[in-house]
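A single protein chain has been removed from this complex, and every other one stays in its place.
Labels A and B are assigned to the chains in the order they are written; within every chain, residues are numbered from 1.
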Amino acid sequence: MAARVSLFVTCVVDQLFPKVGMAVVQVLERLGFRVDFPEQQTCCGQPAFNTGYREEARQVARHFLDVFAGADYIVVPSGSCTSMIAHHFEDIFGKEPENLRRARAFESKVYEFSRFLIEVAKAEDVGARLHEVVTYHDSCHALRELHIKDGPRRLLAHVRGLELREMDAAEECCGFGGTFSVKFAEVSGGMARTKIDSIVRTGASTVVSLDSSCLMQLQGALSRAGLPIRTMHLAEVLASH
Amino acid sequence: MSHETVLHKVRTALGRTAAQSVEALPPARLLVPEMDVEARIRSFCERVEALAGKTHRAHSAQDARDYASRVIAGRTAIASNATILSECGITSLPGVQAGFTDRDELRALCSSAACGITGADYALADTGTLVLLSSLHEARLISLLPPVYIAVVERNRLLTGLDELLTILPRPAEQTSSMVLITGPSRTADIEQILVRGVHGPGEIHVVVV
Partner (left out) sequence: MSAAFDEKIHETLTDPKLQLAIYKATGRLVEERRKSIEPDVCPDYQELRTHAHAIKRHTIEHLDHYLEEFTRQVEAHGGQVIFSKDAEEASDFVLSLAKERRAHLIVKSKSMTTEEIDLSERLEHHQLESVETDLGEYIIQLAHERPYHIVAPALHKTREQVADLLTERLGVPRETVIEKQTMIARAVLREKFLAADIGISGANFLVADSGTVVIVENEGNARLTTSAPRIHIAVAGIEKLIPRAQDLAVFLKLLGRSATGQRLTVYTSFLSGPKRGDEIDGPDEFYVVLLDNGRTKLLADRGKRQSLYCIRCGACLNHCPVYRKIGGHSFPWVYSGPIGAILIPQFLGVRHEPGLPFASSLCGACAEVCPVKIDIPRILLELRSEVKKAEAREGAGRLERLAFRIWAWVMRHPRIYEMAGMAAASLAPSESAGWVRHAPFNVGPLRAWLSQRDLPPPAAKSFRQLWRER
């Protein structure tokens, strides 16, 4: 029987980039997985956690623990949300032993989308085709908290027609940073523009990443600058054919 | 003044009591590679030159003396009391003054001399570093005040690197009040990141390996 995968689509994708979620479903189903979408899901609590509101983050995280209690695998199209669940739930449930235990049990079940493809589905070639020159942006939490670097590049390398051109500052932050992007808007905007300079230098027509929030920041700045470069989530690239 | 106050605050912060025992300290990490003398000399010279220092491999005492003489080129020089310098006859070169044991006299000469000449207690092959221990033989200021610096190193004094130095000298404080590692000429990049040599110490370094 096909393995069951529970999709945590994230609030950003749910509300702003639903096509990314559909692309994830499409790729997983193409690889033979049975996708389950627990409809009670909302958010992992990261916005509150990163802004210093730990109690509010805890409340939302408890809801998450309840919703995904029966999951075998949880697949998340975001490095940042994956890291919140896998690493930071531990920080907020320090005084709730039962929830801490439940959170720890999630650590081995929760997978960022590209990692799930490589490590569980063992698929590098998912049969995608896209005639584009792309550049890949390492989103910070995927790179530094989950140590995801080669996987997405290997997946991109197997996309027919696609040319990957590395930018000189692939590992530099896009400047999003959650509430940082509005609390320090001018700094955040400056960081996005610096990042865009290095994207433009590659001559790529598309920027690919694992996190829709980074892509929202980059697309927002590209659009403001009037540059004809688009952004795509890795799942959208892999769903293309 | 606040000796006990501060120590008490430290202990309180850590939840420790006076004279409480200490858990095992992680062992020191010292790795000394195998490397023959010839390889050490090669690596050392390479590193010194990469830092814009000059090196000379002297075949004899006379050769070392000749090289020093060419560098000094008729200018004034002050030499330390290192035995190797008198053995090579460098202390008797014209213009070279040596044999100082008085601090004030030495300081006055160091601040006017064009060249400073010392031996070296050790040298480190992997970084191109000279190691000088302050003593009756080596004063601190000779390698520091004159704009041109010449060091004469005996080949058997070449160690592989810092790890070997600290293996031989686990506590340099037992030997001297001052051990200095010198790696290349004095430099700064404090204005617009532009490299300038010889800002306070010597901008020109010559190392003679004997």
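What we mean here is this: a residue touches a chain if its C-beta (ideal position, glycine included) is under 8 Å from a C-beta of that chain, and two chains touch if they have at least 3 such contacts.
Nothing here was measured: the structure is a model prediction, and the numbers come from that model.
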Contact with the hidden chain (one of A:Asn50, A:Asn99 or A:Ser205): A:Asn50
Residue, one of A:Arg30, A:Arg144 or A:His158, that touches the chain absent here: A:Arg144
Among B:Leu93, B:Leu106 or B:Val210, residue touching the chain not depicted: B:Leu106
Hidden partner interface residues of chain B, rising order: 1-3, 5-7, 9-14, 16, 18, 20, 22-23, 25-26, 28-31, 47, 81, 100-103, 106-107, 111, 126-127, 129, 134-136, 139-141, 144-145, 162-163, 166-167, 169-174, 176-194, 196, 198-202
Footprint left on chain A by the chain that the document does not show: 9, 11, 13-19, 21-22, 25, 37, 39-43, 45, 47-57, 59-60, 63, 88, 91, 140-141, 143-145, 171-173, 175-192, 194, 216-217, 219-221, 223-224
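One rule holds for everything that comes next: only the chains that are shown with their structure count from here on.
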Between chain A and chain B, centroid-to-centroid distance (C-alpha), Å: 53
